[in-house]
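Omission of a single protein chain aside, the complex is shown with its protein chains in their original locations.
Just so it is clear, A, B and C label the chains in written order, and each chain counts residues from 1 on its own.
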Amino acid sequence: MEKKKINIGLIGGGFMGRTHSNGYNRVPNFFPDLAFTPVLKAVCFRNETKLKAFAAQWGYESTETDWRKLIERDDIDAVDICTPNDTHAEIAIAAAKAGKMILCEKPLARDLAESKQMVDAIAAAGVKNTVWYNYRRIPAVTLAKNIVASGKLGKIYHYRANFLQDWTINENLPQGGEGLWRMDAAVAGSGVVGDLLSHCIDTAIWLNGGIQEVSAMTETFVKQRMHQLTGKVEDVHIDDACSFFCRFNNGSLGLFESTRYARGHKALYTFEINGANASIRWDLHDLNRLEYFDNGDESNLKGWRSIHVTDGDQPYMGNWWVPGLGIGYEHSFVHQAADFFKSLETGEDCAPTFKDAFETQKVCEAVLDSAATRSWKSC
Amino acid sequence: MEKKKINIGLIGGGFMGRTHSNGYNRVPNFFPDLAFTPVLKAVCFRNETKLKAFAAQWGYESTETDWRKLIERDDIDAVDICTPNDTHAEIAIAAAKAGKMILCEKPLARDLAESKQMVDAIAAAGVKNTVWYNYRRIPAVTLAKNIVASGKLGKIYHYRANFLQDWTINENLPQGGEGLWRMDAAVAGSGVVGDLLSHCIDTAIWLNGGIQEVSAMTETFVKQRMHQLTGKVEDVHIDDACSFFCRFNNGSLGLFESTRYARGHKALYTFEINGANASIRWDLHDLNRLEYFDNGDESNLKGWRSIHVTDGDQPYMGNWWVPGLGIGYEHSFVHQAADFFKSLETGEDCAPTFKDAFETQKVCEAVLDSAATRSWKSC
Amino acid sequence: MEKKKINIGLIGGGFMGRTHSNGYNRVPNFFPDLAFTPVLKAVCFRNETKLKAFAAQWGYESTETDWRKLIERDDIDAVDICTPNDTHAEIAIAAAKAGKMILCEKPLARDLAESKQMVDAIAAAGVKNTVWYNYRRIPAVTLAKNIVASGKLGKIYHYRANFLQDWTINENLPQGGEGLWRMDAAVAGSGVVGDLLSHCIDTAIWLNGGIQEVSAMTETFVKQRMHQLTGKVEDVHIDDACSFFCRFNNGSLGLFESTRYARGHKALYTFEINGANASIRWDLHDLNRLEYFDNGDESNLKGWRSIHVTDGDQPYMGNWWVPGLGIGYEHSFVHQAADFFKSLETGEDCAPTFKDAFETQKVCEAVLDSAATRSWKSC
Partner (left out) sequence: MEKKKINIGLIGGGFMGRTHSNGYNRVPNFFPDLAFTPVLKAVCFRNETKLKAFAAQWGYESTETDWRKLIERDDIDAVDICTPNDTHAEIAIAAAKAGKMILCEKPLARDLAESKQMVDAIAAAGVKNTVWYNYRRIPAVTLAKNIVASGKLGKIYHYRANFLQDWTINENLPQGGEGLWRMDAAVAGSGVVGDLLSHCIDTAIWLNGGIQEVSAMTETFVKQRMHQLTGKVEDVHIDDACSFFCRFNNGSLGLFESTRYARGHKALYTFEINGANASIRWDLHDLNRLEYFDNGDESNLKGWRSIHVTDGDQPYMGNWWVPGLGIGYEHSFVHQAADFFKSLETGEDCAPTFKDAFETQKVCEAVLDSAATRSWKSC
């Protein structure tokens, strides 16, 4: 059977440009039964030297240095947005108007207003879309979703998550520009809230439903840093750390924390759900494992189970190796790419869509508002 | 050398009566070099049958059924208060007036007002005193204190702690009375805040200094339960769960959570401190271990160290067995008892004193106020 | 009800003298329902200064410096042997002839010949006896026994155990004499085989039945050490390390290892049993946990369970604290003491008896023979 080709135009060539490109490249190898298959038609960013190298490395057929040109091209079916946050809205809206499918890196945008325009443009255009909240598709996380969906947990009491890093502790680290735009609020929109907590919130809403109201605290530990683009020491406007608690619509309580100042943690994204009958927890540093406690187990034999989520009957794992042989971070992007192409077959949405991601954005905005006003905020 | 005897009068014979009695009993065996030694002179509570059995089991020389009588006895040097929270204040104040040394189970009292009266009475009487926040004297926790004191952590950014249990999830569990007074707000003062978070706060202040302001959320999941003493279904007034964040005086951020609805956790008291140079974490379920991350370790060899705190040069451990052989929960009480007798030799305080515990009480009160008013509160 | 008193005469005041003394002392506190109760009537060893201090510390009513005198005393019901291995046989045989109950520290003796004489003497005398293979009575280990007895494991394929220490790596550590008799083969009989592997073998036979034949390797890494008693550098005759594999009577394979040269391990006694339907593993460094894998669990939810063996319905734990609050190494001795007194009520044996311990000794002897002859040996 001849596969239908989807021509991808990738905008941006940073860390996320690499993860997405790898995702597309692996789909034919590991999901050979899909009816659709990606063609890496074009990649676009400004630095021409790096652009040629990137295209060669990942197998893109052509390059562009102006994203508007890429969007205008008739041979592009889908636009993948991997640029810094401040350009997501403009590109996505233009791509929607051009009728392209859109795959957008998270967070949707710098703030809720931008996000609203994007969601509206997508809705008006009616184009296929997805947002790369990739962690949903780590097999252990998908298993967590399946367990929740099965009802095994019973009434939910608690949801807690954190995302801890330590890479900005050094006070001499500059802000802004190449490799460090995440520390420039004008570009990123926020600090850990948009970058890290948005992941936690996306997973939380997916697993535990909508969030009603939040109360938050943020902190910027290092108040001034040299800006790489201006060469001057400038005020830092991002949040270095944020904690918030909240109430979910289902009556459970949420507790979230993120920071880039937790010495010893690199990318420690963990979540835990406590239900009346069972509990679940997961940790990105040991991503092939899911811990599960079932209160229905025989009394003397109750304990947290460490499930090594590598057997062939686990989500996605039938497409990889054999039991006991783990996969890595990058595979979450392969899975999302595969699911996107699958969604073209089925006609269903490839969640999270822009609309789904907008719900996450609302919580992020409420968190930042709450911290600024030192008061509870509805989402 | 003849040891000086300190006659102990214990009031209360529940779970804490047992832990304290065991503490006194073990001191001569494991801390033979102390100049002072306890004599279990009298135990006091109302149920006479149980009282006789308790005295026989633990070796008390005599019994009383009225605590006032016990306090009046000339042969009692020190009063140990293990009764439910609603009687702490009255007993402690009377004991102070009688010039007795006082060892009081935590929390100090049901609320800040009661606590204030106790602290004032103690100060007026000038009697030796200590409060049984026992976790400070788990060797791994004492080691944590020593590491903090050494300055190895550098500037502190984060402190987080939780105390998770699951024993009240059953909606048919009654409240109040024998074994369940902790669920009756009239007796306990509060729920998890006074019972569990007070432990977390005591350790936090000890390790990381004073707390400036807090913002909290509480929840009572099961709104009504049968009361054992009245036989009627009554409203539940305790907090089943509480989360709060805060700012410490040293500029670090705190995040705390406690609940009795975290399925799968029995007594999961954990804390973690993140400093610029090093981090520490501890978990009551594996109490002989302390985890330590040192950013000064050689680059490729950095990792969280799991320190099995059982060698003879670790705090208290020279008095126990040999490396690798762990001790248990109860030993924290033995250590506090030993330190109390040691403090009689040195003339120093046996922390935490009533004054120290009052600081914890202030934070507890601010937490409850904050949750009730949905706003930040100073401590 | 008046308890019946059993007068204990303890011989030896080293590490094991302390663990046994503590065991007796705790029994009345934590096992108050027993019909029999120990009286610490006398302790015996040669250093008079230390002897007085030891008696005072642990509450012995009297002292002896000659064990023969202690055995002759009419007011001694039970003799507890905690001396170095080379005196076990002589003392035990004399105590048996005197009609005393005997509690003997493991291993039974230096070799099989001595052990045989002891077993025969005990049998002839018909006295109550037990050997302190204490690890059977760690609650998690007793739970393991209960799981095995339930048949949940199915056909057993593998049993593996190790006991790893690192305290003799230093080549300048002397041998023999105070604190170091375990390194003198003339006193100890062997090195890790008798000291550590004997524990592993006792547990193995208890959990998995008899051992048919063994093949072993031993090594003495440091060939000569200064002897503390002679002041001379002498050849070292103990085994520093030993590995052996074996076949159990039930058809399963065994693999055992012990060493005092495993840097980083203090007292890492672990065992694992693999059955067709389920597996179990345990680790002395985290002694309150038992890991359990049940192949009957729902397919996607299979995983090793970490059972925190602290709930009141777990073996022995109803006598201690509340769920989540662990106990320590020393408690295994309290449990064996309690079980010994219980056995006086029931008339049953308090396993392991001398006869049971003799089976372990047979395996130890076969292991040493096998290593010496580089061939398989039957047990």
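A few notes on this one:
Quick note on the criterion: a contact is a pair of C-beta atoms (placed from the backbone, for glycine too) under 8 Å apart; a residue touches a chain by one contact, two chains touch by 3 or more.
Everything numeric here is computed off the predicted structure, so don't read it as measured data.
For the options A:R110, A:H308 or A:K377, the residue in contact with the chain missing from this view is A:H308. Considering A:N29, A:T49 or A:N172, the position touching the chain not shown turns out to be A:N29 (whole complex). Looking at A:A94, A:A123, A:M226 or A:A267, the residue that reaches the missing chain in the full complex is A:A267. Only one residue from A:L108, A:I327, A:V363 or A:C379 touches the chain missing from this view: A:I327. Across the interface with the omitted chain, subunit C contributes residues 157-158, 160, 166, 169, 215, 217, 219, 221, 241, 243, 245, 247, 251, 253, 255, 257, 259, 261-265, 274-279, 293, 295, 302, 304, 374-376.
Summarising the interface, subunit B meets the missing chain with residues 143, 146-147, 289-292, 294, 297, 299-308, 311, 313-314. Where subunit A meets the chain that is not shown, the touching residues are 15, 19, 21-22, 25, 28-29, 32, 53, 56-59, 165, 167, 265-268, 284-288, 308, 310-311, 320-331.
Following the convention adopted for this analysis, only the chains that are shown with their structure count from here on.
The most distant chain from subunit B, with centres taken as the mean of CA atoms, is A.
In terms of their C-alpha centroids, the spacing between subunit B and subunit C amounts to 35 Å.
Separating the CA-averaged centres of subunit A and subunit C is a span of 55 Å.
Centres computed as Cα averages put subunit A at a distance of 42 Å from subunit B. Residue positions 308, 311 of subunit C each touch two or more of the other chains.
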